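Quick one: structure below, then a few questions.
Shown here is a partial selection of chains from the complex, left in place.
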Amino acid sequence: MTARPVFATTMNTTPFDAIADFLERYCHTLDDGSVDDWSAYFEQDGVYRVTTRENVEANRPIGIVLCEGRGMMDDRIKALKIANIFESHTFRHMVGRPIVEPEFEGRFTVRSSFSVFRIMYTGKTDLFATGRYEDVVSVSESGILFAERSVVLDSRLLDTLMVYPL
Amino acid sequence: MTARPVFATTMNTTPFDAIADFLERYCHTLDDGSVDDWSAYFEQDGVYRVTTRENVEANRPIGIVLCEGRGMMDDRIKALKIANIFESHTFRHMVGRPIVEPEFEGRFTVRSSFSVFRIMYTGKTDLFATGRYEDVVSVSESGILFAERSVVLDSRLLDTLMVYPL
């Protein structure tokens, strides 16, 4: 496990810019294959979930993935590594401009659209997933972290590779 | 028809940020399937048109779609609903950073790249359209609206579903 990156809020930066940078860095970390740093983007007891648009609209609380706390996230990554799932492909995340709404002091709800492409070892590239992120982000002197990241997939078809962090 | 959303310009926001937010919210509204709110993004007599790059380059003024005023837009949505076109799929819009140029007081021309993915009921997702938006946007105390939105499609191949707002 590598040293946890620190996401300091730079002086002279608006909360919007700091949050937008944070979302983008998260994607670069995953697209670089640095999955050991994944959980560092979350609060110690932060929540990561993946669900589908259909589930959300039907008010089904149960999604596809639920990780509560960094420990569960790190376990997930360990399991994926044992299964050798990271060897064979990489991803490219494209994220839209986030819609940021202040919730209360230092807390923001953030919504953004995304598309993710998958690049196989052979070089073949395809559209992997589209959807929206619905996040709760905490911004403080010490940095920015996800309190919650909900990945709402547009499609009901689930690739088994959806186990990879999105 | 739901209540029309208000797009107030927030204090401490630059025109650029207000406009970029506005463009993104427009896409979220469509991607959420809230087509009844579509015309609310336009001035009462605002213009929405869809054409192709080829048409623009050949100086052919006639495009594929032309709606002049909210009434025509609402009629269009009503017709699509009767034809049940909204039932079977959803969309995901990705928009590039807009290039914003002030035209005169409170009026801006805005250009942005887009790609749109379509998600079928079965879950199958494909690239639906790419192109650029060429907009005229009015920004005032009471909010932001499109005076004109021109959708310039890159491809000359027209899906019949291009009737859906882009």
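A and B are the chain letters, set down in written order, and residue numbers restart from 1 in every chain.
Rule of thumb we're sticking to: a residue touches a chain if its C-beta (ideal position, glycine included) is under 8 Å from a C-beta of that chain, and two chains touch if they have at least 3 such contacts.
Note that this is a predicted model, so its numbers are computed, not measured.
Because every chain is the same sequence, the assembly can be counted simply: 2 are drawn, and the full complex in the file has 3 copies.
One rule holds for everything that comes next: only the chains that are shown with their structure count from here on.
Rounded to a whole number, the gap between the C-alpha centres of chain A and chain B is 28 angstrom. Chain B meets chain A in the complex at residues 17, 20-21, 23-25, 27-28, 31, 90, 92-95, 97, 115, 117, 119, 122-127. Residues 16, 53, 94, 96-97, 99, 111, 113, 115, 127, 129-132, 154-157 of chain A are the ones touching chain B in the complex.
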